[in-house]
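One structure follows; several queries about it will come next.
Note that this complex is displayed minus one protein chain, with the remaining chains in position.
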Amino acid sequence: MFKARIRMEILRELVEVISTLVSEVKLSVSKDGIDVKAVDPSHVAMLVLKLNKGAFEEFTGEPTEIGIDVEKLKEVLRLSKPGDVLDLQFDGGKNRLVLKVGKLTRHMAIVDPAGITDPKVPNVSPPGLAVVKMDDLRQGIRGSESISDHVTLTLEPESFTMHSEGETDRVDLSLPKAALSKLEVKEPVKSMYPLDFFSSMVKSITTSPEVTLHLGNEYPLKIEFTVADGKGEGRFLLAPRVEED
Amino acid sequence: MFKARIRMEILRELVEVISTLVSEVKLSVSKDGIDVKAVDPSHVAMLVLKLNKGAFEEFTGEPTEIGIDVEKLKEVLRLSKPGDVLDLQFDGGKNRLVLKVGKLTRHMAIVDPAGITDPKVPNVSPPGLAVVKMDDLRQGIRGSESISDHVTLTLEPESFTMHSEGETDRVDLSLPKAALSKLEVKEPVKSMYPLDFFSSMVKSITTSPEVTLHLGNEYPLKIEFTVADGKGEGRFLLAPRVEED
Partner (left out) sequence: MFKARIRMEILRELVEVISTLVSEVKLSVSKDGIDVKAVDPSHVAMLVLKLNKGAFEEFTGEPTEIGIDVEKLKEVLRLSKPGDVLDLQFDGGKNRLVLKVGKLTRHMAIVDPAGITDPKVPNVSPPGLAVVKMDDLRQGIRGSESISDHVTLTLEPESFTMHSEGETDRVDLSLPKAALSKLEVKEPVKSMYPLDFFSSMVKSITTSPEVTLHLGNEYPLKIEFTVADGKGEGRFLLAPRVEED
């Protein structure tokens, strides 16, 4: 059984990050909150998300899994306005998730959770990290988008840089240590990533003012962020693109 | 002869409701104002509209009929800004409607009114009625639009409901008597309507804060609303869709 009330803004945050990677998702409900693991169809990117009980206005959960068509959640969100609180109720027997917003009730068929890929999350521990302002990241991404379809991230003891190179032009975002809340790396590390995934991920993070990027040499990227005013946390993993020499 | 001055906001209201059903319309001018009757090409929906002389800044009319291409009225509206007053003048002899907005004058060819369908408005008196807030109706419609292409309206002594059902999901908007300004029905009545028409009609009503829905059993729907700050009134009629058992 699962019964909860949640502010539309917080549900919207979740839907944004989830829909970056998948169109169907499995919510793992426990008495402490909700967990999500998702991998994109090409297995290049992964999302691990935890929403604590405290992120909800009300929450009662027993261990269960609910498979959801993300597009349907978006439909319900479009029926709500800022400040609305949504009622969610799932009674396993009927295979229906019931959502209420205002005077409107939506009975939503759920997806068989057995049919949704349950990714094994690899243990990724890149050697360096930088805490970067989202505004800086977004500008760097917009700059790269007109240049190339991939981006190179470099972490050095004194700076973090984003670099994109096209046939004739190139773009660099260079953030000195002073522009970062935190920078930890012993030796320079550098990896190249597909820009479409990196861009979608960063753009889906809507409330975190900054994120932690964990970076290594030709190594998966880990992006850590918070959701629900800190009552939840997420991380994206993104496979590197091996640079041609 | 017809000569009038009208605020752009009021002309825009008219154009909105009219263009929901037809692309050409016949304005029936009298000394008291303007009357419009229109039926959509499939004869599923009808509009009856009356704009009193008092809705105009100035008004002089002798009985005449003016056939108008609604798209051209929209073009002229796009030239005006909130607060503008438009000058309209029709001199039957020249078959031109002359519209002025600011320093701009548009000479508009009229359409032969004889070529525009003049619908016989049926005498529709459904047994029940509810006065419903437009905000509620609009939310119900948005909810239904992702579910089905028709909607079932039900009136019971204690509530009004909108219901849409798809293959797997359903949406219900339930308004108890307390949420309605008025509710009059002796026995429950229920009809199903095509959602596209119902939606376009409701969305075209832009200033009425609430509308009166007249409802029966498998019976045409009548939607009554006001225009021009109460100095005009309209009603839409919509044929029911017979429910398959």
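By written order: A and B. Residues from 1 in each chain.
Here is the rule we use: a contact is a pair of C-beta atoms (placed from the backbone, for glycine too) under 8 Å apart; a residue touches a chain by one contact, two chains touch by 3 or more.
Predicted model only: the values in this text are computed from it and were never measured.
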Given B:Leu79, B:Ile116 or B:Ala179, the one touching the chain that is not displayed: B:Leu79
Interface with the undisplayed chain - residues on chain B: 72, 75, 78-79, 102-109
Missing-partner contacts on chain A, residue numbers: 136, 139-140, 142-143, 146, 168-175, 179
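Just so we're on the same page, only the chains that are shown with their structure count from here on.
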Rounded Å distance between chain A and chain B, as computed from the means of their C-alpha atoms: 45
